[in-house]
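Excluded from the complex is one protein chain; the other protein chains are retained at their positions.
Chain nomenclature is as follows: A and B, assigned in order of appearance, with residue numbering initiated at 1 for each chain independently.
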Amino acid sequence: MTPVRLIDIVAALGGELLGDGNVVVARIAALDSAGLDAITFLANPRYAAQLPGSRAACVIVAPALRADAMARGTALIVDDPYLYYARLTQWWRRREASPPVPGVHTSAVVEAGARIAADASVGPLAYVGAGAVIGPGAVIGAQAHVAADAAVGERTRIAAQAVLGTGCRIGARGIVHGGVVIGADGFGFAPVKAEGGNAWEKIEQLGAVWIGDDVEIGANTCIDRGALEDTVIDHGVKLDNLIQVAHNVRIGAHTAMAGCVGIAGSTRIGRHCTAGGAAMILGHLELADHVHISAASVVSRSILKPGTYSGFFPIDDNAAWEKNAATLRQLHLLRERLRALEKKA
Amino acid sequence: MTPVRLIDIVAALGGELLGDGNVVVARIAALDSAGLDAITFLANPRYAAQLPGSRAACVIVAPALRADAMARGTALIVDDPYLYYARLTQWWRRREASPPVPGVHTSAVVEAGARIAADASVGPLAYVGAGAVIGPGAVIGAQAHVAADAAVGERTRIAAQAVLGTGCRIGARGIVHGGVVIGADGFGFAPVKAEGGNAWEKIEQLGAVWIGDDVEIGANTCIDRGALEDTVIDHGVKLDNLIQVAHNVRIGAHTAMAGCVGIAGSTRIGRHCTAGGAAMILGHLELADHVHISAASVVSRSILKPGTYSGFFPIDDNAAWEKNAATLRQLHLLRERLRALEKKA
Partner (left out) sequence: MTPVRLIDIVAALGGELLGDGNVVVARIAALDSAGLDAITFLANPRYAAQLPGSRAACVIVAPALRADAMARGTALIVDDPYLYYARLTQWWRRREASPPVPGVHTSAVVEAGARIAADASVGPLAYVGAGAVIGPGAVIGAQAHVAADAAVGERTRIAAQAVLGTGCRIGARGIVHGGVVIGADGFGFAPVKAEGGNAWEKIEQLGAVWIGDDVEIGANTCIDRGALEDTVIDHGVKLDNLIQVAHNVRIGAHTAMAGCVGIAGSTRIGRHCTAGGAAMILGHLELADHVHISAASVVSRSILKPGTYSGFFPIDDNAAWEKNAATLRQLHLLRERLRALEKKA
């Protein structure tokens, strides 16, 4: 990255600088690995012991660590070092990034009837269907796909090879990463008698996907269109990679979910929730606001009370697990035997 | 959607109409949310109590609810309301959808030696390899990929950015959703001694993927090619999104699997089976016909008897889970202690 002066950082992002503003930093680095050319931050008081030993050119710390930071050397005092770090990455990235080229690349295919804002960018080999609307400053990446009647909000970026399906809509300032598929058919079939058992008759999915503002969607994540109404992802939701959002799901504002999560059909998830990686949330459930699901846990009933919920089998060395798993398959009987003993005692 | 008269629905799909056939409906809606312009259906007798209060223009019900439905107003009596609903979505979608444009889009790349039916459609920026065969009425979506020597059956649709690999084959009336990868290499390696442990020597995957008729494959699902023989997905199978089907797997006809399921190599699954979301089926197993695996359950041995099988750790508030999980790691010892007590008693 292009080196910057501390004084330029402070001018852009605020904070109280202790030391020489003309010091130049060339990178952001972690506290324990930062070299002499780096700015670093101390967000978690647990790592305070690493502070004196850091070689960084400047350390971003909270007011409580002002004295310790000064004892070490140049420091930047801010209310929330982690948030400041986030904004520093954004500021630096904006300085570096070449702005997308406005206009439609000659190799892109744009169907008649699409409306593309003058300063939007449609990349090489991208496709924009009839009736699609691309908002001001939006960026459609190389080989991305915006289907007919879909809408991309202001300054939203659709990365290489992502798909926004027919009639689906994403609001402003969103990011859709590579390989995402928004608006594939929900998984809906009616059983119909056939030889040897049921076959499956397709239920056409007549809804679409509605995504609010400031939503980020990780690589290869899928969000299916609704059966009759829209699947809804509210403002500020953050989804990591390889997540499955089934039809008719509703995810409340500012909820964040880590990679490999699955949400089955028609489940409604509240605002400000989180789900750890590979959490699985079954269908037709309701999760209240501020519900937090641990990684790899299976939600099989509605959760109406805020809190943290968990459930996975603890890992062990293989031999121990085998014995415990075998016993677990008789757990109900063990309980009966215990009861019998209690009666005797 | 374009409004339709009830009489037109009955003319197309049958059923006994109670009430005015000239009533016009503009949408299909759920029983509890249907407005005055909607047709709805009552498939699950559990919801019968909602019937009198529904504002829908028309309710599709089974013969058993004929009297209740008449008491409410206009109704359509059919043998299987859910199946009728499925067919109604299909009929309505067909009326709405603009048929795909036959022919090859000028921006598509079709290699010499590909055979494309005259009324098939190859979309913008799609790729069709040498020796590939695209059947009558088939639709290859924008930016989709049909590799060399692959075959797409009559009226099958390959959505945007799906990949059908070299020599792979899908039958008639199939649907392959966006981002699907059919025919990537199965995961096969032979260990070979290297410094500090084994390295891995690639086993080239010489089989392909064979997919029957009426198969639907959800977004970003992967079906790997076989090592020596083909991986096989039989007629009528329905796979949801983000499913992994490893090499040499065989899935029997009319089996349906929800999102995020994984099936390891060489496993054979019967006909008319189901798997809930994120079920994991280990390799080299056999599942009989009519086996149903619950969501998030791990199949680690063959299942030769029809039935429903489950296994996941029940979710709980985090503190309770922690205590129970810790105890679980000593379960085998608890059993020993119980046995000791029983001997004493």
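Note that a contact is a pair of C-beta atoms (placed from the backbone, for glycine too) under 8 Å apart; a residue touches a chain by one contact, two chains touch by 3 or more.
The structure presented is a predicted model; accordingly, all values stated were derived computationally and were not measured.
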Identify the residue among B:Gly15, B:Gly137, B:Gly262 or B:Gly277 that touches the chain left out of the display. B:Gly262
Option touching the unshown chain, where B:Pro3, B:Gly53 or B:Gly307 are the choices: B:Gly307
Among B:Glu154, B:Asp289 or B:Asp316, exactly one should touch the missing chain; which is it? B:Asp316
Interface residues of chain B toward the undisplayed chain are 107, 109, 125, 127, 129, 143, 145, 147, 161, 163, 165, 179, 181, 184-185, 187-192, 194, 196-206, 220, 222, 224, 227-229, 242, 244, 246, 260, 262, 264, 278, 280, 282-283, 293-294, 297-301, 307-314, 316, 320, 323-324, 326-328, 330-331, 334, 337-338, 341, 344-345
Footprint of the hidden chain on chain A, which residues? 1, 27-30, 33, 80, 82-83, 85-87, 89-90, 92-93, 105, 107, 124-125, 142-143, 159-161, 175, 177-179, 214, 216, 218-220, 236, 238, 240-242, 253-254, 256, 258-260, 271-272, 276-278, 289-290, 295-296, 312-318, 321-322, 325-326, 328-332, 334-335, 338, 341-342, 345
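Note that in this section only the chains that are shown with their structure count from here on.
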On a C-alpha centroid basis, what's the spacing between chain A and chain B, in Å? 25
